[in-house]
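Starting off with a structure, shown below.
One chain of protein is taken out of this complex; the other chains stay put.
And then chain A:
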Amino acid sequence: MISQVFILSSQGDHLIYKDFRGEAGSDVVGVFYEKVTALTGDQPPVVMNHGDLHFVHVRQGGLYWVATTTADSSPFTLIEFLNRLAALVKDYCGSLCEKSVQMNFALIYELLDEVVDYGYIQTTSSDVLKNFIQTEAVCSKPFSLFDLSNVGLFGAETQQSKVAPSSAATRPVQSSREQGGKSEIFVDVIERMSVVIGSNGVVMKADVEGEIRVKCFMPSCSEMRIGLNEEFSIGKSQIRGYGAAVRVDECSFHQAVRLDEFSSSRILRLCPSPGEQTVMQYQLSDELPSAPPFRLYPTIERDSGGRLLMYLKLRCDLLPRSAAINVCVTIPVPRGSVSVSQELSSPDQSAELKLQSRAIEWRIPRFPGGTQLSALFKLEAPALGPAPLMEVGPVVLAFELPHLTVTGLQIRFLRLSPVQPGPSQRWIRYVTHSDSYVIRV
């Protein structure tokens, strides 16, 4: 049961406030902000209480999404609801940020009115909601250099016209209805990998969490069929076909997905509702089908002048035709480090010492597969501790792998029925993110 819902900006501005049950005054908004900003880093902020009133909040898009409730409510329900609410707002407003929420507050009030009544969640399905929501989204189109150049998906330099611009999917769902927006459908396969590689190069942990997300801007779409790899198998024992099997450990589907053709030919059937939805989620632990994408060969020593020399060789083990982009290597350095001088192998890379996080950040905008980069960092640290080498590392990599899934999951085809009248576009996008890619040194 939800007593109030409010949305605050990160500076504490009241963006949206809705009281469903009249049990507490609006002054709790201020109380919440004081509490949440007074927390130190290690205190769990998700649930806080003020007398009998409990605050449950999530952070999305740099905003606080808060619900107040009583102690016996289910935290899973509340958090899932707030996340869902944020997703709905994103669907309806196009993007999720302070500005879009501010501009579309009327729309958000309308949404809240339909989604929750008297503190009880009524529906969050965009199929149902589309009949009730009347306000149109106000879309901000800030001037951006990205619109001018033909920069492709996820910033990748793919100059082909068959690639949608990366901002294509950040638009309000409803514009497709009246404003004659293009009727499009996006199917994204997104994987997040978390890997730990030991100092001896052994992969100690490798997990992949993946999902297939459908974002639909079709005015009418009765059924969609998504064909996955035929060799797709779930669990350890099951092996299909003769080719390289695409295996996941566990797999779950959105409840609207019909699986009658899944076991025979790996086809998901569903009627996409407008907006974004996660059609399938899957996990793979401990066994990657291919080598981990990056390896690091570090040499670290102290020179006579008290400096710390770090020679890093980083190899990208992807196939030569693919590349990692926006690679950021974070190398924690010992306390007392003052400055760093660097020798990098190409001018587009950059590196700097972040004193606040005590780490060197080495940025590589594009890193093609099968290549190797090296960097030499000379760390000036006048007051080094007795064991500085123990303080170096673990090295963390953040990156994106566009057009690639680590598990090898592919979408064979995407069919819509009935066949759409007029031009409609179907986009399939693959991307793998690093959730946490740690290499011990």
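By definition in this document, a contact is a pair of C-beta atoms (placed from the backbone, for glycine too) under 8 Å apart; a residue touches a chain by one contact, two chains touch by 3 or more; residues count from 1.
Everything that follows uses one rule, which is that contacts and distances are computed from a predicted model.
**Q** I notice the complex is incomplete. Of the names "Pleckstrin homology domain-containing family J member 1", "Ig-like domain-containing protein", "Beta-adaptin appendage C-terminal subdomain domain-containing protein" or "Response regulatory domain-containing protein", which is the UniProt protein name for the chain that's not shown?
**A** Of the names offered in "Pleckstrin homology domain-containing family J member 1", "Ig-like domain-containing protein", "Beta-adaptin appendage C-terminal subdomain domain-containing protein" or "Response regulatory domain-containing protein", the absent chain's UniProt record gives "Beta-adaptin appendage C-terminal subdomain domain-containing protein".
**Q** Would you indicate which residue among A:Ile79, A:Leu376 or A:Leu414 is in contact with the undisplayed chain?
**A** In the full complex, the listed residue that touches the missing chain is A:Ile79.
**Q** Among the options A:Ile121, A:Ala245 or A:Leu414, which residue touches the chain absent from this view?
**A** Looking across A:Ile121, A:Ala245 or A:Leu414, the contact with the absent chain belongs to A:Ile121.
**Q** Among A:Val28, A:Val58, A:Ala137 or A:Val431, which residue is in contact with the omitted chain in the full complex?
**A** A:Val58
**Q** Using the touch rule from the top, list residues of chain A that touch the missing partner.
**A** Counting only chain A, the missing chain is touched by 13-17, 19, 22, 26, 40-47, 49, 54, 56-59, 69, 71-77, 79-83, 105-106, 109-110, 113, 117-118, 120-125, 131-132, 134-135, 192, 194, 196, 198, 204-205, 207, 209, 250, 252-253, 281, 283, 285-286, 330, 332, 335, 357-359, 385-387, 390-391, 394, 396, 398, 435-438, 440.
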